[in-house]
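Reading through the structure tokens given below for one structure.
Yeah, one chain of the complex is gone here, protein chain that is, but the others are all in their spots.
Should a chain be cited, it is by its letter among A and B, assigned in written order, with residues numbered from 1 in that chain.
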Amino acid sequence: MEQVPKIPKEKFKLLNKQDNEASESLGTPSLTYLQDVRRRLFSNKVATACLIILGLIVLISIFAPAVAPHNPNAQKVEYSNLPPKLGNLNIPGFNGMQDMGGKEVDAYKQVGAPKGTYYILGTDYLGRDLLSRIIYGTRLSLIVAVLATLVDLLIGIPYGIVSGWKGGRVDTFLQRIVEIVSSIPNLIVVILMMIILKPGLTSIIIAIALTGWVTMARLIRAQTFQLKEQEYVLAARTLGESSTKIASKHLIPNLSSTIIIQTMFTIPNAIFFEAFLSFIGIGIPAPNASLGTLLSDGQKAFRFLPYQMWAPAIILSLIMIATNLLGDGLRDAFDPQSSD
Amino acid sequence: MTKYILRRILYLFLTLFIIASITFFLMKLLPGTPFTNQNRLSPEQLKIVKAQYGLDQPVFIQYIRYIGGLFQGNLGTSFQFNNEPVTQLIGQRLAPSMQIGAQAMIVGTIFGILLGAIAAIRKNTWVDTLATFISILGLSIPSFVLAVLLQFYLAFKWHIYPVALWDNFQSSVLPTLALAALPLGNVARFMRTEMVDVMSSDYIELAKSKGNSNWQVVTKHALRNSLIPVVTIIGPMAVSVMTGSMVVENIFSIPGIGEQFVKSITTNDYPTIMGLTIFYSFLLILVILIVDILYGLIDPRIRLGNGGKE
């Protein structure tokens, strides 16, 4: 069919097998699972950006005392409701000017603030620095979210593992409880708990955790059911390894992706509940600031001083968006099939 | 199927009973008297008031009475609001809540399905990115923030809709929009995932190999198959709308049960809180039950009783 090309005769010698095996080892280097996950996550620009944004927010919250320009609870009633002013820069919206009866007035001059006094995001009705309150408020909201999520994990993971691992009657009983808890809208459970417990940080955390664990427990149970039947777990059982050892050595590592991803969806949920409770007035008590209380205060003055609500609203939404998107990115990174 | 529904209804009442019991005893754990918000009462007056509400009886007797009342559809009497029966209170305020709740769910579901389907069809293009971004916004911005923003710009500044009023359809637009954002985001994301899954399935390839155009593949095969599972998130969606309605009704001064609930919390009106808790739970379980039955009706694999071979 084709012309036979001219080829020197010595090329037609049989190769021995060793040569073959050597050439076979050529291939692309393989990545471990975690390396692969990391590579996929960082190749996702959106997720990486969210990670950076969240990292910054967390850093600022941790170092709040150093970063915040003022004491967040220090009142200076004579400086109340000052508009944002960023140094002497004349940026519209950040120049300390306020519309009063149709005229632009320098609000800082009006209250007789000495030169050099400025509040980047303005002050609230008690003359407290809004930027400092937002930094501290974010810190408090994050603390609530992280602690609530931790409690969530501490209840949800063991509950799910026990339910899935034991199966049978234990499982049926535990699932009934889950069913009942999830039949009451989360928020109502949280509100009931908030009414019974004294308002405060601990109560909020307990209240949020009490409802949040259900989803985690469900997911972990379903996964445990699957893992239980895996060969390597069966092997470990046959070899007589103790249940706790199997759980820590075989189950938790394989559940980790589920746990991490679910955590990324629990955190915004907890932030939302805190904000919600504080917004309706049964959350973090005054004078401490959280994103919820700031929104609540901001809403009262929103019609005339919109910046007081915009700032916390943007931060809250930013955290929620970033955690949601990061959660998506992590899910795609852990389970590439889910996205493609 | 009938047997299954009957069993589910039995469970519904069982769950409600447990919830009612838990709420009852939780409320009894509360320190102090429920009348702290009312005018200072003399010990004698307090005694009379307590007797009036049956609070002088042992807790157990109160419990029996309360549960007995529940079976007759009696959720107790409010401590505030002119001692109205809680059922009556709910009855008067149900309509506005139901209206904006239903409107929000319908708007959220329809636009969510559209958004999710478009994202799935145009997967990995800028359309997909935009749709995903919109749904993430819907999920991330709390309804009360959205409500305040909508109220400020669309009502207060630009006068397109009333600020806070409850009379005609116009006044329900803003609360509906504020509440619809979350279901919209949820449905869109869920729909996208489902549809991407369906679009990569073997039967879609077979449909394509039959000579269907891309559009026909979507309308004849992909949409229906991805829509069926979306039914399952109606339950969680109802919860989020319920939650949102509490503040959204407050912000827009809508005389609904959500607004009532928040008011009862701030006034320590325990019977109303208990009654509304039970009522909300009842609604939720009912929605989940209806969804499950609906799912069975529209999915042929479940409809015919056997799970098929998979």
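Just so it is clear, a contact is a pair of C-beta atoms (placed from the backbone, for glycine too) under 8 Å apart; a residue touches a chain by one contact, two chains touch by 3 or more.
Just so we're on the same page, contacts and distances are computed from a predicted model.
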Hidden chain of the complex, named as in its UniProt record, picked from "Protocatechuate 3,4-dioxygenase subunit beta", "Cytochrome P450", "Oligopeptide ABC transporter ATP-binding subunit" or "Acyl-CoA dehydrogenase": "Oligopeptide ABC transporter ATP-binding subunit"
Touching the absent chain when the full complex is considered, from B:43, B:58 or B:211: B:211
Candidates A:14, A:66 or A:239 - the one touching the absent chain: A:14
Residue numbers in chain A that touch the chain omitted from display: 1-2, 4-5, 7, 9-15, 17, 20-21, 23-24, 27-28
Residues in chain B touching the chain absent from view: 201-203, 205-214, 216, 220-221, 224-225, 228, 299-301, 304, 306-310
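Everything that follows uses one rule, which is that only the chains that are shown with their structure count from here on.
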Averaged-CA centre spacing for the pair chain B and chain A, given as whole angstrom: 24
Chain A contact footprint on chain B (complex, rising order): 15, 18-19, 23, 26, 29-30, 124, 136-137, 139-142, 144-145, 148-149, 152, 156, 193, 239, 242-243, 246-247, 250-251, 261-262, 265-266, 268, 273, 277, 280-281, 284-285, 288
Residues of chain A touching chain B in the complex: 179-180, 183-188, 191-192, 195-196, 268, 272, 275-276, 279-282, 295, 299, 302-303, 306, 309, 313, 316-317, 320-321, 324-325, 338, 340
